[in-house]
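See below for the structure under consideration.
With one protein chain held back, the other chains of the complex are shown just where they sit.
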Amino acid sequence: MIDRVRGALLKGAMAAALAVALAVSAQPSARAEDPIKIGFGIALTGGLAAAGKAALVAIQIWAEETNASGGLLGRPVELIYYDDQTSPSTVPGIYTKLINIDDVDLVISGYGTNLIAPAMPIVMSHGYVFMGLFGLAVNERFDYPYYFQIMPAGPDPRADWSRGFFEIAAAQTPKPVTLAVTGADAEFPRQALIGVRQNAEEYGFEIVYERTYPTSTADFTPILRAINATNPDIVFVASYPPDSAGFVRAINEIGIKAKLFGGGMVGLQYSAFQSKLGSMMNGIVNYDFWVPEPTLDFPGVHEFLAKYQAVAADAGIDPLGHYLPPWAYSYVQVLGQAVEAVGSLDQTAIGEYIRANEFQTIVGPIKFGANGEWAETRMLMVQYQGIDDSGLEQFSGPGKRVVLYPEAWKSGEINYPYPGADN
Amino acid sequence: MLNAELLLNALASGLLLGGFYAAISLGMTIVFGQLDIVNIAHPAFIIVGSYAAYALNDSLGLDPLLAGLLFTPVFFAAGVVVYRVYHAAFEARGAEALRGLVFFFGLLFIIEVLITLTFGVDYRLVDAVYIGGALKLGPVGLPWRMVVPFLVALAMTLGLHLFFKHSFMGRAVMAVAQDPVALQLMGAKPVRIKQFAFGIAIATAALAGAMLIVIGPVEPSMGRLYIGRVFAIAVLAGMGSIPGTLVAAIILGVAESLTATFYGPSWAPAVAFGILLVTLAVRPAGLFGR
Partner (left out) sequence: MRHTGFWLGVLAVAALLGVVAPYTIANEYYFFAGYVVLQFVVLATAWNILGGYTGYVNFGSAAFFAVGAYSTVALINAFDPPMIVLILAGALASGLIGLATGYLTLRLRGVYFAIATLALAIVLETVIANWDYVGGAGGAFVLRPKESPVFDKYIQYLFVVMLGLAIVAVAIARTIEVSRLGRGLAAIRDDEEAAAGAGVPTLRLKLLATTISGALMGAAGAPYPYYVTYVDPASAFNLSYAVNAVAMPMIGGTFTWLGPVVGALLLGTLQQVATVTISSELNLLMVGLVLVAFVILAPDGIVGLFRKLFGRAPRR
């Protein structure tokens, strides 16, 4: 009788084991149809919409490519996104919906500090890895270990932003002495100016003019004149697109005595401004993140740009797409690579992996530091050289935006001093 | 740091800027000052003017100010239509000014979105021969980019002033502003006259918009930045006074320019509106008002 019971038990055990095995093996194939959802808010309307739409196209290109080559962890990738309207008050609601209702597996951020910050508490309380798209020092107050910023500012973003400008200035002989600083009354310029003050002290420049201006300023000639009146050797400007255009025109119209001009002028990287301002930009030394110089020819970047440019014209976004799109592609590329490497959607594991490893992306090698910023800065300082008024074509290749700093990516020599500085 | 050259240049810049400010405010003076209609959407029409000029400049290479001029009849017609709707919905029904206000507010947003849907949100700039160079008069340097719109604004002001003072239609508008009932008794139709004035006001937006995009880049939501300035100038001018608009605009332009040059540009908007608040408190009829 014992044998019969044992026999029955054995059969039961085998049947159970078989059932479990079937169940377990059945699940992966059901999950294979089940997409991995990546959720985010992005500016499709409002002030940052031009950049937001371009970023969205880049992210979509990544998603298509990923799906074409088998998906992530063998599952198709699905993007779930909402328009944050460039308004911070929509962001908490959007990310709560994404996480609580849409059940997204991964999240990435929108574009810009004031659209990334409102999502932080929500993302943190649910323990998600958060890839950031161009926010300045967002993690300072939160100190979240799984926040990663794709902007290559460096470990001390405020100071690293302008460091290149001052390195270049300090390297000239005779070394310039006086510095004029100006910027818009807005988030990025204010932050950048804090870094400028730090750098001015570190590199030994004397600030002779330091004023900010309201973003509604229509005419920049009075400001430029006031700057000229203080006779600065170098001028650092942290401006937003319309102001940058205003400054470029003003320095061509009334002239400037400084030997080095530029630094933090947003907008001169956009196609619309490059094609219209043309030769007026020559000589200005300005920041950029990626330019088509031979030293920055990373694997995949030109293929990506080709795909982007094919759809850009119809989508009404920046036709060349050199500024934000490669980075929008990269921040989700890093996330995807981490997920594949870890082999699961465990946020802690993914977060730890990103912290510990270096990634090869279309914008080159990326390694994150302790606070989620880049371990080493790759803020480029480029000088606009040899630009004529023929239009946009000339910017699609090398030679017009020469990289002066950092040393590792340098692609040419500076024209110093700024043309006409000796008048 | 008060040196003479800086001061002269600041005054000159303020003057040129003031001319431009006058151009964008003339429409408001007519509509608000003379017709007592609070058209908050006026800056949105100006932005439409900017994009219209951009469209012709980009596709045909036409000078933007010329493009603006060519569009004035179209804008005039649009103004007439808007007024007809406004009149039928509000004035004819005797509704309080509050509703008309809200109507124009809604219009402001609708126009902004339509521009965005048509042109996208990117900044637009124009090409013109006179952008990039400057006129040098001794120590004073005047960018042509500011001078040419200033001259056009002067022409506009002069033209409108003469029109309202000496032409039949112009004087009829002034009459309607003062006493619509008497006008009706004399056989003229106030509605026709008002509609004409509104059309003229929106027509100025075509030209003002062209000036705006000559001076700097434009994007669809920029109209909101100008709402306050335009009202401030219309009020400071004294309701309905065309020459007053030019004077008030120049005062504002110079105030902004001096503050930006000597004190700190950050305070320029506050100074401008401080002037407005003080005017309202001290002499609400404005400089040239009755």
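First chain written, first letter: the chains are A and B, and each begins at residue 1.
Just so we're on the same page, a contact is a pair of C-beta atoms (placed from the backbone, for glycine too) under 8 Å apart; a residue touches a chain by one contact, two chains touch by 3 or more.
Quick caveat: nothing in here was measured; it's all calculated off a predicted structure.
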item	value
Residue touching the undisplayed chain, where the options are A:I101, A:A356 or A:A408	A:I101
Among A:A55, A:V91, A:L106 or A:A153, the residue in touch with the chain that has been omitted	A:V91
Those residues of chain A which, in the complete complex, touch the missing chain	44-45, 81-83, 85, 87-94, 96-97, 100-101, 113-114, 117-118, 120-122, 140-142, 184-187, 189-191, 212, 214-215
On chain B, residues whose C-beta touches the chain left out of the figure	38, 40, 85, 89-90, 93, 95-99, 101-103, 105-110, 112-114, 116-117, 224, 227-228, 231-232, 235, 266-267, 269-270, 273-274, 276-277, 280-281, 284
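In the analysis below, only the chains that are shown with their structure count from here on.
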item	value
Euclidean distance of C-alpha centroids - chain A vs chain B, Å	39
Residues on chain A engaged by chain B in the complex (per definition of touch)	45-47, 49-50, 53, 185, 211-214, 216-219, 221-223, 225-226, 229-230, 241-242, 245-246, 249-250, 252-255, 267, 270, 272-273, 276-277, 280, 316-318
Chain B to chain A touching residues, read off their complex	1, 3, 6, 9-10, 13-14, 16-17, 20, 116, 119-127, 131-134, 141, 143-146, 215-217, 219, 221, 225, 257, 260-262, 264-266, 268-269
